[in-house]
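A single protein chain has been omitted from the complex, and every remaining protein chain is retained in its original position.
Now for subunit A:
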Amino acid sequence: MDIKDISPDQVLYWQWEWLNLNATIVFTWLVMVLLVLASILITRRLSAGLRMNHWQNFLEIIVNQMSRQIEEIVHQDAAPYLPFIGTLFLFIVVSNTLAVVPGFIAPTASLSTTAGLALAVFIAVPLFGIREQGLRAYIGLYLSPTPFMLPFNILGELSRTLALAVRLFGNIMSGTKIVLILLSIAPLFVPVLMHALGLLTGLIQAYIFAILAAVYISSATRARREKEEQFKQGASHG
């Protein structure tokens, strides 16, 4: 990837009519293959006993911690949300972490990727909301507290999706660009420091993206629970 290429989308490996195989897609597939292969290799010999290998222990910690974080946010069982939010987190973490490997282009440095992830969240939020509380109740959320709030609620949905996409893209792309620029002017220690900083930023951004997705899902699914809690409180007082 060259300094003048601002997005990995511009790095084309193969082109056939309308189909472009660019760096974003290729490195996304690479990350996908890595994640799936690593998962298969580790989970093919799982042990339910107290003795286990380090990798199984590592995966158990990761999955357990993700489940706990999701449960803390959505205040219910994390199982329905873990595959979606966990995949977002793992994909972004691995993409951002591998950015320190020379030659690897983080797919998250592409606005197409981050917008794709944000759109996935944008679509998943109403799906989870409708599944949890029904279509009528979910649409009712957009009309609360008054129907006049409908355009603002829709704007809010769109703007937060845009913010999700641009935040991740801006952070990762800028980190990659800074390292590339520093490599050209001071190619010894400074890029190493920037890489380390980029690694930290990448981890934080992955966490932020996943947490925000969980918060949006929680806000779409909470109305029913709040009503149930109010009903329970009313019944206990009555």
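Quick notes
Just so we're on the same page, contacts are C-beta pairs under 8 Å (C-beta built on N, C-alpha and C of every residue); 3 or more make two chains touch, one makes a residue touch a chain; residues count from 1.
Just so it is clear, contacts and distances are computed from a predicted model.
A chain of the complex is left out here; the name its UniProt entry carries, from "NADH-quinone oxidoreductase subunit NuoE", "ATP synthase subunit b", "Cytochrome b" or "ABC transporter domain-containing protein", is "ATP synthase subunit b". Screening A:V36, A:L158, A:A186 or A:I204 for touch with the missing chain picks out A:V36. Of the options A:Q69, A:N96, A:S110 or A:Q133, the residue whose C-beta touches the omitted chain is A:S110.
The missing chain lies against subunit A, touching residues 6-7, 9, 18, 20, 22, 24-25, 28-29, 32, 35-36, 39-40, 43, 46-49, 56, 59-60, 63-64, 79, 82-84, 86-88, 90-91, 107, 110-113, 115-117, 119-120.
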